[in-house]
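Here it is: the structure, laid out below.
For chain A:
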Amino acid sequence: MTSLLSVSNLRVGFGHDPAKNEIVKGVSFDLAAGETMAIVGESGSGKSVTALSINRLVDFGGGKIIGGSIKLTRVDGSVLDITEAKEPVLEKIRGSEIGMIFQEPMTSLNPVLSIGTQIEESFRLHRGLTGRQATAAAKDALDRVRIPDATRRLNYAPNQLSGGMLQRVMIATALACNPRLLIADEPTTALDVTVQAQIMALLGELKRETGMAMIFITHDIGLVAGIADQIMVMQAGQAVEQGALSEVLDRPQHPYTQHLLSAVPHFESGRAARADFSRKEKETPALDVDGLVVRFKVKGSMFSRAQGSVHAVENVGFDLMPGETLAIVGESGSGKSTTARAILGLVKPTRGRFATHKGSITDATDPATQMVFQNPYASLNPRLRIDSILAEPVIAAGGRVTNETREKMKALLKRVGLPEDSLERYPHQFSGGQRQRLCIARALMLNPSVVVLDEAVSALDVSVQAKVLELLVDLQKEYGLAYLFVSHDMAVVERIAHRIAVLYAGQIVEIGNAASVLSNPQHSYTKRLISAVPSIDRRNQHFEIDTRQVPSLVRPPGFEPPEAQWREFGPDHRARAEA
Partner candidate 1 sequence: MSYLARRLLTFPLVMLGVSILVFFAIRMIPGDAITAMLGTEAGLLTPAQRESLAAYFGIDQPILIQYWKWLIGVFQGNLGISVIHGKPVLSIILERFPLTLQLALMSMVVALAVGLPAGVFAATRNEKASDLIVRVLAMIGQSTPNFVVGLLIIYALSAGFGILPTMGEFTPFLTDPLRNLGQMILPAITLGFAFAASVTRISRSAMLDVLSDDYVRTARSKGVPKRSVIWRHALPNALIPVVTLSGVEFGYLLGGAVLVEQIYALPGLGRLVLEAILQRDYALVQGCVLFIAFNFLVVNLLVDLLYVTLDPRIRLGEGG
Partner candidate 2 sequence: MGRHFSTKLLSGLALATALTAAAIASPASAANLKMAWKQDATGLDPHKQPAFSSIRLLELIYEPLVRFDKSLTIVPAVAASWEFAPDAKQLTFKLNPAAKFQDGKPVTAADVKASFERVLDEKTAAVARANFLSIASIETPDDKTVVFKLSQPDVPLLAAMASINAAIVPAAEITAGTIGTKALGSGPFKLDKWEPNSKETLSANKDWAGGKVNIDGIDISVLPDETAILAALRTKQIDFALINDPLVATLVPKETSLILNRAPVLAYHVLQLNASRKPMDNLAVRQAISCAVDRQDVLDTASVGEGKVTGPLTMPGYTSDASTLFCYKKDLAKAKKLMADAGFANGFSATVIAANGEPATAAAEAQVLQSQLAEIGVKLNIKMMELNVYVDTWLKGDFDMAVALNGGRADPYPMYNRYWTKTGNLQKVAGYIDDTLDSLMQKGRVETDVAKRKVIFSDLEKHLVEVSPWVWLYTSYSYTAQQKTVSGFEPTPEGSLFGLTKVKLN
């Protein structure tokens, strides 16, 4: 097989003195035409920089290729070393021979230009098409990526489409001129798991249709199983292991690959669910939520009456025992975060009653319930030192900061695995994982009985995620904490949840013991959700593409949903009856 692309001993550095600041330290690999290479690694491993070096976009990001060669076999058979090519030559290659798609679809399209114009641009540049021809070609490109009603969508502005839709447009743009190589830099990380499944399916299908080679960059090794022929695992700028897919997945040689495969949470359809808790009958729940409804009025314009309201959360109810973890699972727009925020008083519920075993909480200042947020970089005030951050809950509850409180802070920091001297430092001096531990410490300052975790680990690197989950489990056992764990990541939920509630369009569609819900899902949405979760043992699986959108939650004023009927499946597992 003639190799389409052969990279040998690639070295890339950044800043004024690239040699001293090397990010990619000697990477080599070959890629045959039509073959798919997956590059797996965590942030800072240099996987994105390697990708960006192949079409020399790294030069615009302040980086510089300081060693090695990248040989590309072009359509006419000639071989070009990209590291030496001049800009005009590169401009010819980019788009026509090497296409690229990126991680953040929402910001990767020019906000002021319509979708159609941005796709036509590739045709105009490389195929010389203009006017109606270009528009027709753009429409075909959109059809190819299965975007319904393409002609109308051409004049849409990017902000009028969802993340999944936009990523499809990105793929249409990148593949407009049928490049022989597509570089996909974490294309689905920012998307929901069901949408991710459809994008992966689309990529798989396009690969088969066009026979293009692909370099797929990701941090989620599970995702790779379904699409890659070869794998290269990168750590700190070096390829620690590379080879055929099954070779590497089944017989990992390098300890880091082994760590990625074992320690990092992988979805095992319920087999890895926790079994260390059993509900005692008459115990009063740590948190009892009943009939929670949250609706946002949609303000019509000045003159027309209110057009109705968004029914974000519809009649959600559950209870949570001390020491127990209830996971609330759902995709974006399902209302899971709104539920969490309503319980904490950050959002005013339209109706609903919550009670903890210390009596009903009316407003947010109940020290018994605390919250840990998703983005570690945004949930700590950058201008305050750690000691004043940790002291805030105490001051808020009316207490005074005594040395006894300082002792408690030191103990908690040690308990969450942070050095004692961090009290005098500022948030920007900590990594993402360390910051999340600080948030946890802050939540524990007032010895709460319930901790609500809103996507608490989804912003962290895979291996850091694992350690934080372990910490949470230990703390739960030690302090008998009740967790309300909100997440969209099924692998993580499987590791931590005792019971699971699946949320769809603001309603609980299935709730029950984790093992039974995961291993034998009843509601159609839960089934679809679980099947979309990538896992290592499902190799080269064929996904069917369905382009249904999340249903709109806007209801006319005065609308009340029908009463829910439940069907029981075992002692602690029931699902909503479907029409």
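Note that in this section a contact is a pair of C-beta atoms (placed from the backbone, for glycine too) under 8 Å apart; a residue touches a chain by one contact, two chains touch by 3 or more; residues count from 1.
If you want to know what made the cut, all candidates are chains of the complex that A comes from, given by their letters.
All values reported here derive from a predicted model rather than from experimental measurement.
K.L.:
Mark the candidate that touches any copy of chain A in this complex, from 1 or 2.
P.N.:
Selected candidate: 1.
K.L.:
Provide the residue numbers of chain A that touch candidate 1 in the complex, in ascending order.
P.N.:
55, 57, 60-61, 87-88, 90-96, 99-100, 102, 104, 107-113, 121-122, 125-126, 157, 159-160, 170, 173-174, 299-303
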